[in-house]
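Removed: one protein chain of the complex. Kept in place: all other protein chains.
Let's look at subunit A:
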Amino acid sequence: MTKSTAGLSSPATQRNINQKKRTLWWCYLFVLPNLIFYALFQGWPIVINWYYSTLDWSGISSNKTFVGLDNYRHLVADPYFWKAFGHSFLFMVSTVPILWLLSLLVAVVLNNPLLRLAKFYRTLFFIPVITTTSVIGIIMVFIWSSDGPINFLLTRLHLIEHEINWLSEPGMAMIAVIVTYVWKNIGMNMIYWLAGLQGIPRELYEAARVDGAGPARTFYSITLPLILPIGLVILLLNTAGALKVFDLVKTMTDGGPFYATDVVSTYIYRYAFSSEMGLPSLGYASAAGIFFAFSIILVGLLQALVRKLASGRDTKGVA
């Protein structure tokens, strides 16, 4: 009570200003820890990577020689790099559309409020998402092996005549990794789609039913246009995720057989941390990372461009 009357006098105003200043300091103090973790482990690496990429440097001794753009020159001249580069994009192009469409289908089915056990199914589809990718990769080595369950199922269904050595045949290993990746990540997309679907007002569906629209018509005229914005975000997340794939490839095939599943991340790992190439070359590996990061940014820009063109056409259509 006394405090509120004192609030009018001038010492109190002074105290008010002091308190404001103190609050300001507290604010900076509160954002600081997160910014430090950000600067050290995300900001600094971006800056220093450029420098690293110009060095001939094993990382073991402190011997660093500045070599300018030599690392990049060697990189673009290495057929194995381009092979890995191609695999990364092949992996993206084959996983993203399947993931995107299949998860949408599952989400639409599970979103039906009349469907019983929807929550139970959702949990089932989601379990691969939350489990450790490197552990999955190792278990999958057996699941895909010549006397494993996949071959058993396919021969039983007479889809193949003889067992396939999925992971040791260069033409087959990539397929196995792609299928496993889709299996593992579909639940993630499903949750994203469900979030979008649940944002659509129920009245719209009821109105459509009153107007006599069937399920297909309702989907095309109501559901699809309303969830497309989230669909684009999902597309972006999926693209970035597929290009970054490492854990699954490393543990399932380690880039093999004969580099048939080697992607950029396993290529970089080999040069930076593995002894199979002799002394590590951190500078060269950094250059590969930067080169690839720029390719991804390029893809992102292209996607944004397409998105812009598409939305431009949309608004014209509405007008």
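Note that a residue touches a chain if its C-beta (ideal position, glycine included) is under 8 Å from a C-beta of that chain, and two chains touch if they have at least 3 such contacts; residues count from 1.
In this text, contacts and distances are computed from a predicted model.
Note on the omitted subunit: UniProt lists it as "Carbohydrate ABC transporter permease", one of the names in "Carbohydrate ABC transporter permease", "D-alanine--D-alanine ligase", "ABC-2 type transport system ATP-binding protein" or "HPr family phosphocarrier protein".
Checked against the full complex, the one of A:F85, A:W166, A:Y192 or A:Y259 touching the unshown chain is A:Y192. Here one chain is not drawn; of A:A12, A:I200 or A:A240, the residue touching it is A:A240.
For subunit A, the list of residues touching the undisplayed chain reads 3, 22-24, 26-28, 30-31, 33-35, 37-38, 40-42, 44-46, 48-49, 52, 59, 109, 114-117, 121, 123-128, 130-143, 147-149, 152, 183, 187-188, 191-192, 194-196, 199, 230, 233-234, 237, 240, 244, 246-247, 250-251, 265, 268-269, 272-273, 282, 285-286, 289-290, 292-293, 296-297, 300.
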